[in-house]
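Can you read through this structure? Questions will come right after.
A single protein chain has been removed from this complex, and every other one stays in its place.
Right after this comes chain A.
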Amino acid sequence: MKQLDFEALKHSPSFKPLSVLNEQGDVVNEDMMPDLTDEQLTELYKQMLWSRIVNDRATKLNRQGRLGFFAPTAGEEASQLGSNFAMDKGDFLLGGYRDVPQLVKHGLPLAKAFMWSKGMVNGNKYPEDLAAVPPQIIIGAQYVQTAGVALGLKKKGAKQLAYTYTGDGGTSQGDFYEGMNFAGSFKAPALFFVQDNLYAISVPAKVQTAAKDFADKAVAVGIPSIIVDGMDALAVYAASRQARDYIVAGNGPVMIETLTYRYGPHTLSGDDPKRYRTKEEEDAWHAKDPVVRMKNFLTKKGLWSDDKDKAYTEEVDKEIDDAMKEVESQPAESVAEYLQDEYEVTPPAIQHELDRLNSKEGK
């Protein structure tokens, strides 16, 4: 794979999106074809298909009242999982509320992700060795924390990085700039993704800024940035992998902008994209579908087939069913637990509340 010149990208981001596959799944940029084995290529596709299936099932489960908050991910599989696929287990993930697929593929049990959706704190009780935090709700807040995690990794001498995601709207937050600027100033190992899906709920990306591209913003903080076709998993992977190598070698942070599209509404809580998007626009993006594109690529290589799709879908359906069983057998949460978990050392005033609560429940 040809090496990207990150030092040059510090001063002028690439405005032509990096791509490897065309819409039919043919390799159009051999130079940037990542060095992945057939097994790895297949695994990357399976993760994307998994995400599409989870998206569709979670949407139904939400409609049935069996799951809660859900931010649809269909359309963004290449952006989310192509990038995540380039990371190591020890890398620290700080995502937003739509970045749940990366969390699960980084090691969070699916049942826990579903518990989070349903509003159970147990979903956020993370295993000790999971290098991640729960999905951030405040837009941009994870960016400044990423600078801190990255600085911590650097101080510990870990050959690892912190990686984070926000969207086109997130680039307008002060925290977006502060996070990248702090990481740049400390030369901390951080990788900042901007998943530009053209809308912050309904507000078009062009309302966010006068900058030509979001990648321009990295120039101001002195870090390299690159724009990639966010519907092309191999392009996203290639840029992410090279960025990771550059960062972990001690060169400081990188920003990657992925051009992508969310097929569904912002969340399932009442958003109707028909109010702000046209059918023509949606159709044009569906033609670039990241899952179909990767499947065509693998099929042409003789690595995948419709039958395999079907068999794998059954596997994922079972995984979802099992996770839902676990979610639905969770005991009810109690206020007493909340009070106990609030502080490591419970202050007397909180203990009094706990005592009053327990004596009331005792009666």
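As a working rule, a residue touches a chain if its C-beta (ideal position, glycine included) is under 8 Å from a C-beta of that chain, and two chains touch if they have at least 3 such contacts; residues count from 1.
The rule is simple: contacts and distances are computed from a predicted model.
For the chain that does not appear here, its UniProt entry gives the protein name "Pyruvate dehydrogenase E1 component beta subunit", which is one of "Pyruvate dehydrogenase E1 component beta subunit", "Peptide ABC transporter", "ABC transmembrane type-1 domain-containing protein" or "Pyridoxal 5'-phosphate synthase subunit PdxT".
Here the missing chain is touched by one residue of A:133, A:198, A:291 or A:320, and it is A:133.
Across A:4, A:162, A:243 or A:294, the residue that sits in touch with the chain not pictured is A:162. Residues of chain A in contact with the chain left out of this view: 92, 121-122, 124-126, 128, 133-134, 138, 141, 143-153, 155-156, 162, 174-175, 178-179, 181-182, 185, 338, 340-345, 347-350, 352.
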